[in-house]
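Missing here is one protein chain; the remaining ones are kept as they sit in the complex.
After this line comes chain A, so read on.
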Amino acid sequence: MSAQAEVLQQAFTLGYTYTRTTGPVVGRFLTALRDRKIVGIKGSDGKVIVPPMEYDPVTAEELSEFVDLPDTGVVKTWAWVKHPRGKHLLDKPFAWAQIQIDGSDIPMIHMVDAGDESKMSTGMKVKVRWADETKGFITDIACFEPA
């Protein structure tokens, strides 16, 4: 009987570089962020969706009716992060929240910097804190803060 062969293992890392084109709808949303503005889009059922979708979630039709929105909104629900990790974008405790931008119907997920969990509540009003430098990324909205 021969000895059983050792089963070898090796870690390996694989990485490539790619490009993405945003298209006319998401591209417009991101371009507006760069100008410190928020745009949504109107769906077939009349609901305003932000960030905008290219295609109607109900009928699949192409959407094109953009709606200019303010940079204020309402917290619909939230979860407090007591101990932010290195990858989190805020280095102090904050809330992940579903925020319904005023004039829109479908909430979006972003962060709220309220300082303390006791300052957070469902239904609270918030406004955008813009990044110092805007680039056309979703992080142009640095976070929301109590309004």
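Keep this in mind: a residue touches a chain if its C-beta (ideal position, glycine included) is under 8 Å from a C-beta of that chain, and two chains touch if they have at least 3 such contacts; residues count from 1.
Note that in this section contacts and distances are computed from a predicted model.
**Student:** Leaving aside the chains on screen, match the unshown one to its UniProt name from "Carbon monoxide dehydrogenase", "Spermidine/putrescine transport system permease protein", "Glutamine synthetase" or "Acetyl-CoA C-acetyltransferase".
**Tutor:** "Acetyl-CoA C-acetyltransferase"
**Student:** For the chain that's not shown, point to the residue among A:P24, A:G46 or A:G86 touching it.
**Tutor:** Spelled out, the listed residue whose C-beta touches the missing chain is A:P24.
**Student:** Mind pulling the chain A residues that touch the left-out chain?
**Tutor:** Against the missing chain, chain A presents residues 8, 10-12, 14, 16-26, 53-60, 62.
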